[in-house]
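As structure tokens, the structure follows; a few thoughts come after it.
All protein chains but one are shown in place.
In this document, chain identifiers A, B and C correspond to the written order of the chains, with residue numbering beginning at 1 in each.
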Amino acid sequence: MKKKRVGIVGATGIAGQQFIAALDRHPWLRVTRLAASERSAGKAYGDALRDDSSGQLRWWASPDVPQWCAGMNVENASELELGDLDLVFSAVESGPARELEPLYARELPVLSTASAFRYEDDVPLLLPGVNMEHAKLVKKQQKLRGWKGFILPQPNCTVTGLAVTLAPLHARFGLKRVSMVSMQGISGAGRSPGVAALDAIDNIVPYIPSEEEKVAVEARKLLGKLTARGIEDAAIKVSATCTRAPVLEGHTEAVSVELASKAEPRQAATAFRAAGRKMSALGLPSMPEQLIRVHDDPFRPQPRLDRDAGDGMTTSVGRIRKEPLFQHGLRYLLVSHNTKMGAAKGSILVAEYLIAKGFL
Amino acid sequence: MKKKRVGIVGATGIAGQQFIAALDRHPWLRVTRLAASERSAGKAYGDALRDDSSGQLRWWASPDVPQWCAGMNVENASELELGDLDLVFSAVESGPARELEPLYARELPVLSTASAFRYEDDVPLLLPGVNMEHAKLVKKQQKLRGWKGFILPQPNCTVTGLAVTLAPLHARFGLKRVSMVSMQGISGAGRSPGVAALDAIDNIVPYIPSEEEKVAVEARKLLGKLTARGIEDAAIKVSATCTRAPVLEGHTEAVSVELASKAEPRQAATAFRAAGRKMSALGLPSMPEQLIRVHDDPFRPQPRLDRDAGDGMTTSVGRIRKEPLFQHGLRYLLVSHNTKMGAAKGSILVAEYLIAKGFL
Amino acid sequence: MKKKRVGIVGATGIAGQQFIAALDRHPWLRVTRLAASERSAGKAYGDALRDDSSGQLRWWASPDVPQWCAGMNVENASELELGDLDLVFSAVESGPARELEPLYARELPVLSTASAFRYEDDVPLLLPGVNMEHAKLVKKQQKLRGWKGFILPQPNCTVTGLAVTLAPLHARFGLKRVSMVSMQGISGAGRSPGVAALDAIDNIVPYIPSEEEKVAVEARKLLGKLTARGIEDAAIKVSATCTRAPVLEGHTEAVSVELASKAEPRQAATAFRAAGRKMSALGLPSMPEQLIRVHDDPFRPQPRLDRDAGDGMTTSVGRIRKEPLFQHGLRYLLVSHNTKMGAAKGSILVAEYLIAKGFL
Partner (left out) sequence: MKKKRVGIVGATGIAGQQFIAALDRHPWLRVTRLAASERSAGKAYGDALRDDSSGQLRWWASPDVPQWCAGMNVENASELELGDLDLVFSAVESGPARELEPLYARELPVLSTASAFRYEDDVPLLLPGVNMEHAKLVKKQQKLRGWKGFILPQPNCTVTGLAVTLAPLHARFGLKRVSMVSMQGISGAGRSPGVAALDAIDNIVPYIPSEEEKVAVEARKLLGKLTARGIEDAAIKVSATCTRAPVLEGHTEAVSVELASKAEPRQAATAFRAAGRKMSALGLPSMPEQLIRVHDDPFRPQPRLDRDAGDGMTTSVGRIRKEPLFQHGLRYLLVSHNTKMGAAKGSILVAEYLIAKGFL
């Protein structure tokens, strides 16, 4: 197969760096263009990453900037040449995304980590092993908007592990209520330079603006049904409390659910273990063997030990037990890699799926 | 007033050190005896704190060991002289507590941080501003057991901030269900040398053995009613998930409650602000001006900023908002100092109350 | 004594916040004006501290913004009203300092944490207990520049603890060579929001731009002699390696010195303990009882335990031992509070000295 040619927009930010790291030696995709804000345009990528005053390289996605991109020219995102690209990964903030992504989508598929279009009726959120059948909605989007391409946003990094684990419970037992408290890694904070060390060390920050609303709304959409009228949100009550913990990467989430029918912890474990099998069978390069790994050791999952399971694409679950507050209640904890499955690499896996299924 | 003479048992452990630090220059209490296991017996306290192999001082309660105790002789806890003491603070593990504390209680009041006797019918758990009227149960305990003294355990450090904040909600609106997820500081781990740095840095540990059961059982007892037959547990469903975070001190807890009657967040805030006033009016040395501090800034409370509020005795609350999962639901986060209000200093405040009320 | 009226310029930055925290309830000084960049001008101070996008309060100097300044109007630094001020504390970056500080110094004394004027011939660097006799140079500066006021910069935070400890060694034994390796706290990074958590956790950053040169040059100037021609730098070779460690506050420094004459570790300890006595005798509000505290325990000093010694104004020294590389060699480690003695509060102590000696 000829590799698809990929442009990365917002390439200098944390999320953009993660796209570059995740596409390093990718068998199906090749990065041929990089773009960022006007400030970086015209610079070599390696230079654009340096802090103006200190000269410090602002790169966090891997020990070193891959050699193939260090010398690549950074284009101005608002003037990106699209002619020789097959798709665009967009890793810009929500504000610029609202303006830039439609420009690209007129010509090309745009997979984005920005939240700008997540809540539009004709825009699906896709999560591997959860709702890939929602992909068909992009056809409607193209028709409605008259675009050759489409916009396909990645769900929020915090809802990702949650929805991955809720999906098999919902399918098998029915979900009524979901309560989630997160302890999120600091790499999830979008804006460079992200969380200040003075806030992070020896501390918990109890609030992440807009995060809790995103989790609730996106969970219902991800678990919803695609009908002729669009996506019908799942009728689940979701309550999220999102905090920031002194953890570099990996979101830990304590989840309680009320189910429609009785489920023993071991039944939930069985459902978790079976999740994603169909998707795993497709042979996509970024799909892990196990979508969900279930731990019996009550001291697991831990973010430092488990975030890299399945190369960052496996959600790790442990401590499955009864939730005494609900009639058919269960509780568990999960760890999900926020900048792999929860961001760039998750978006790349969706792209792989779209290629395999002929959408790209 | 002549100062009461205090013995500290388990003086070399983390909890014992906190008693010493909290009693440094105490206006009503004076430490006159220190005891620990046989291993330390006969040594000067400052020497008993040193690691045998490295010589490192294993002292964490303040920058320096107070001078008045560095040279004090450490007695063998099982042979502690009680004759010239007025009370004992016990800071031993639960196993030894079960054997040692009754020995002392025959003669003297014993206030303890151990869990050994917390669940006995004739043993109250006292929390300032919450249920000090349960103190009367010690009379019954003395009679039943034929002791001159009594055993009065401090509740678990994780239930402390929770119960402090639940009490005014229960009194005003009625509690039906309580869900709590904790992110606990590492100083709360009882055993020397506590949490290993290899587990703590860049990590969350999702399990603390027995902690969740303690929280549930003790919350119901703390919020219960003292009747002629003893304490009648509050009929509240409690579900706790307890995790360890890379925070030195201070437990952060995300709390959701279902109330019996409707309460707006501002009404809850009013109830929180009013808590403990009667107790504050007693003029006890360790009682803070505010039992609960309410933050309007959604980025508060944070453990590093708020654990020392009221010199570690104030519980800080923030992000009070509706809980969408319940009909009359509220959510909030709290920070409570686990080794001050939640351990030694909380126990000392109880002792002060007992002195003021004539129990001691 | 009537309190001096103080303006703080750069009040919203980390260093400016530290001036405010250190001047809270100061017995001799009262903050009457706050200034910052145009971006903050016209706002109430409490509002100017909030991040535009998230609303998060960017305040790190103490748990809460003192109430007396939360509502104060922030003026534009380039249009600050000087008429009713007695002195200005400047906490701006070096670039703006070069422009703003001379504007103020025409009228008023300016004590500054910026490096802009540190290396001018007519500008002394003052360090309590080290070289307060250099203060006289400001008279020359005023005359030369025709100013009513003067500029008096605070030395770099990393050279502070070093020079405090070198001074008694130099006076008593003569210094020839000094080697220093620092492990610096993250609060020392000037620019908001300072060090990124992604760089700080589980890491050491081996380079702090310009820091090593500042340490070398300023150490020689601080230990120099004031002559009729100005300050004659001390003829000492200084080599510094400066790194950033995951420590919130407090700089730890490993120091090796070659002395001109033989000194046993205990003689150095004696010299350290005697340092600053004359200065302590002046009764200045911010001067600690001990300028240098010497530890015998080889596990001290530690930044978390010792940075707050003397309320952040005492330099803690330990592990004094022979340096085998030099004929008359000694080694030791020190901890110095970089944002108290090493920044705002150190500058305030200099102001107190100038008041006591009639310079202000």
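In this section, contacts are C-beta pairs under 8 Å (C-beta built on N, C-alpha and C of every residue); 3 or more make two chains touch, one makes a residue touch a chain.
Bear in mind that the values here come from a model prediction, so they are computed numbers and not experimental data.
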item: Residue, one of B:Asn131, B:Thr165 or B:Ser187, that touches the chain absent here; value: B:Ser187
item: Identified contact with the non-displayed chain, of C:Pro246, C:Gly276 or C:Gly342; value: C:Pro246
item: Touching the absent chain when the full complex is considered, from B:Ala200, B:Ala254, B:Ile320 or B:Val350; value: B:Ala200
item: Touch list for chain B against the chain that is not drawn; value: 53-56, 60, 186-187, 191, 193-202, 209, 246, 248
item: Touching residues on chain C - with respect to the absent chain; value: 177, 179, 181, 183, 199, 202-207, 216, 237-239, 241, 243, 245-248, 252, 254, 256, 298-305, 318-319, 323-325, 331, 333
item: Chain A residues touching the omitted chain (full complex); value: 55-57, 63-64, 201-202, 297-299, 305-306, 308-309
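Quick note on the criterion: only the chains that are shown with their structure count from here on.
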item: Between chain B and chain A, distance of the C-alpha-averaged centres to the nearest whole Å; value: 41
item: Whole-Å gap between the CA centroids of chain A and chain C; value: 45
item: Of all residues in chain C, the ones touching two or more other chains; value: 55-56, 201-202
